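Every protein chain but one is kept in place in this view of the complex.
== chain A ==
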Amino acid sequence: MNKLLNRNKMLIILFGIIILIVFIGFSMTDRSSTTKAEQFTGDTVAASQSIIGAPVQFVSNIFSNVTGMFGAATENEALRAQLEMMPQMYADIERLEAENEKLRDALDVSAKRKYNTVNSRVISRSQDQWLNNFTIDKGENDGIEEGMAVMTPEGLIGTVKRVNGNSSFVEMITTSVSQNNLSVEIHNGDDTIYGAIDRYDSEKGLLVIDNIQNTATVEAGDPVFTSGLTGDFPEGLNVGEVVQVENDEYGLSQNAFIQLFSDPSEVDVVFVLERDPDSQVD
C-alpha cells in the first residue's frame, strides 16, 4: 500500500513537472495575441488591486506631497526659468516640423518617426521582483496592442507583452532584448552606426550592442536611439548613451555598453507608442 502511494505521488510529481515544462514553453513562445482567459484573469486582478490599493495610494500621495513641499520653492524657480523658453522652443519645433515635412514630400520618404501616444499609469510591479516587469492601466479598449514600445519621459523602457481589456503587462527592455534583438543607431557626430542590442549585462546594469565594426568610431557619451528598422518601434526613440566601448574577445569587432536613460526601478507614468502603420517596414 505504501509503495503504491509512493508510486502515485511520483506520478503526480512527474505529471506536474511535465505540465510546468509545457507552460514554460507556452509562455516563452513569441505570441502575437493574448487569450480571452488570460485577459479575463488579468483584468479581474487589476480591477480588484485598484480597489484594494486605493487607500494605500491615497496615504502615499499625502506623504509624497508633504515631502515635495520642502524643495518646492527651488523647483518652482527652475521650472519658471524653463517655462520662459517654451514659446521660442515651440516656434522652433513647428518651423522645423514643417520644413521636415516639405523635404520628405520632396524626397518621397515615409516618416518612420510618426507615432501616437497613449498615457498610462503603472498599477503594479512584479511581486517576485525578479525582472522588474509591470502592469499598466490601459489595454485593448484604449488601442494598445502586443509589441508596442513603452517609454518613460526619459526614454525607452519596455514592450507590451500581453494586452487585457483594461490593463496590459509590460516586459522590461532589460528582459526582452535577450529574446529579440532591438535594432538601434548610435550617433557619433555626423556619423550613424547601426547595430542591435544583444543582451543586458545585469552585473554592470548596462545593455550591450555587439558586432560593431572596428572601423566605426563609437565613444562614451554617444546617444543611442531606436532605428525603426525592425519591429513596431518607431525611429528616434531615446534609449540611452554609450558609457563604455571595448573590443570583443577576438579583437574582430567592438562591443558598446549602453546606460538606459530611464530608471527601471523608478517607473510611475509611461507612454505607449502606437507607430504610424504607413511607416512600418515589412
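Here is the rule we go by: a contact is a pair of C-beta atoms (placed from the backbone, for glycine too) under 8 Å apart; a residue touches a chain by one contact, two chains touch by 3 or more; residues count from 1.
Simple rule for what comes next: contacts and distances are computed from a predicted model.
Hidden chain, UniProt protein name from the list "Rod shape-determining protein MreD", "Tryptophan synthase beta chain", "Phosphotransferase system fructose-specific component IIA" or "Predicted Zn-dependent protease or its inactivated homolog": "Rod shape-determining protein MreD".
Touch with the chain that is not drawn comes from one residue among A:Thr41, A:Asn76, A:Thr117 or A:Asn214, which is A:Thr41.
Contact with the undisplayed chain is limited, among A:Phe58, A:Trp130 or A:Tyr250, to A:Trp130. Annotation for chain A: contacts to the undisplayed chain at residues 13, 16-17, 19-20, 22-24, 26-28, 38, 41-42, 45-46, 48-49, 52-53, 56, 124-131, 133, 135, 161, 169, 171, 175, 178, 201-203, 265.
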